[in-house]
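Here the complex is missing a single protein chain, while all its other protein chains stay put.
Letters A and B mark the chains in the order given here, with residues in each chain numbered from 1 onward.
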Amino acid sequence: MNNAAPLSTLDRFVSSFFNTEVAARYLEPMLDGMLLTVGLGLCVIATGLVMGLMLAVVRIQHVKLVNVFIVAFADIFRALPPLVVIILLFFAFPYIELSMSAFTATWLALSLVLSAFTEEIFWAGMLAIPKGQWEAARSTGLGRWATLVHVILPQAVRMTVPPLTNRTIAITKGTALGSVVALHEVLNVSSAASSEAGNATPLVMGALAYLILFIPFVVLGRWVETRFTWKR
Amino acid sequence: MRPALELRDLRKAYGPLAVLHGVSLSVPSSQLVFIIGPSGSGKSTLLRCCNLLEVPQSGAVLVDGKDITLAGVNLNEVRQQVGMVFQSFNLYPHMTALGNVTLALRKVQKMDKAQADAEGLQALARVGLTDKAQNYPGQLSGGQQQRVGIARSLALKPKILLFDEPTSALDPELVGSVLQVMRELRESGMTMLVVSHEMGFARAAADHVVFMDQGQIVEQGSPQAVFDSPQHLRLREFLASLGQR
Partner (left out) sequence: MDNLINVFFNPDIMVKVWPFLLQGLWMTVLLSLTVVPLGLIGGLGVALAGNQGPRWLRWTTVVYVDFFRAFPPLVLLILIYFGLPFLGIDMPKFAAVAMGFLLNTSSYYGEVFRAGLESVPRGQMEAARATGLNRAQALGNVVIPQATRNVLPELISNTLEVIKLTALASVVALPELLNNARQAQALTYNPTPIVLAALMYLLLLWPMVRLLSRLEHRSTAVR
């Protein structure tokens, strides 16, 4: 391996996992990878939340035929492992002349999965609003749409913030899965670098990068949970 | 003069369970009609047919002479003329009292905020709650919440107000404040149709009392006639069960 000179076990450990020279070498591609991860994550969150909300709003129109599809969609994409969806989009679709980039495949797969979960969460939130709220609003002459927008959704959204935050964090971590289709996000960059350098330091850097990116999210999620469960 | 509200031969069933067996009722303008009866008699269903929260299978509901059960009727417009006060208040928890009252003014009657707030405060004044305009429902007592609910309907300047057991969910000491508001409304000439168990209030304020049982109107008349000389056996049994002479 590298570092062939006789060193103490601690020294060997440090140079294998915390080698500053290797770290400096791969710092820039790492930062690029982090940027990509963040960008991908934000795209997924935006699409996943919007699509899920739209699907839930469509579902509450109670058009039976359409709802069958929505429920099937939600079931399928909550049952399939996200990695399988990414692989399907990236490897299977080119066979019918529909090839997409690693970024698109990862973004689309994660968005579909997230929207399946958020649709169910928004749906449960809307169902939990007492029927009396609908009746009161309609009794003052508000139409179905106005009632939904001004009375139901504001309450439903408040109720759904904790489960939404949790689920969004979980799915966004799936950006690491993009490495499987060679997306140059953090995991991919760090494993490639580790193989190239024959040293585990880039992997440790990658781990640190994820912690830096996601621990704030998790802490935010905890804060959101406490704040929004007190409100009701 | 044409009655403010008229129900003609209303029939309503939930699947095989028939709840209304052809009920007809007339509510003259500026009068308070009081509906009593055991639970399951269909009185709430009847009330909810008046603003089509329940849709009858057959029969007509005439608001100011117009049948609102016909196709092509703008229900949202009708509901501005027929207000409803609910047993469980149903205030919007995410809005202040003033917000609750002005929502329909802004979104349905398309008023601008200043005008809506002015009218909203007027409605709150009628129920004696102007000082609570900026409070949220969670900060108000049950009686106050119900009065805000009344103000919410009043703000739309309806022709008729429907009351679905307005005090049944209130602690006894809070009932009085709501009944007081209802009494004042009656005195100001509002047409009211009330489903309730508050017999004392009926005696004092109702113009006409209707007794329903098993989906039909069994007996009706002035409060004195219904409470002091009930004719039907079922009415007498009902009054006895409530401890009314």
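The rule we apply is simple: contacts are C-beta pairs under 8 Å (C-beta built on N, C-alpha and C of every residue); 3 or more make two chains touch, one makes a residue touch a chain.
In this text, all values refer to a predicted model and were calculated from it rather than measured experimentally.
Among the displayed chains, contact with the absent chain in the complete complex occurs for A. When the full complex is taken into account, the listed residue touching the unshown chain is A:A200, out of A:L114, A:L142 or A:A200. The chain omitted from view is touched by exactly one of A:S16, A:T47 or A:T104, namely A:S16. The omitted chain makes contact with just one of the residues A:V38, A:M54, A:I87 or A:V157: A:I87.
One chain is missing from the display, and on chain A it is touched by residues 13, 16-17, 75-76, 78-84, 87-88, 91-92, 95-96, 120, 124, 127-128, 130, 169-170, 173-177, 179-180, 186-187, 191, 194, 199-200, 203-204, 206-207, 210-211, 214-215, 217-219, 222.
Criterion: only the chains that are shown with their structure count from here on.
Contact residues of chain A toward chain B in the complex are 130, 132-133, 135-143, 146, 150-151, 154-155, 158, 232. Per the touch definition, chain B reaches chain A in the complex via residues 51, 53, 76-80, 83-84, 86, 88-94, 103-104, 107-109, 149, 152-153, 156.
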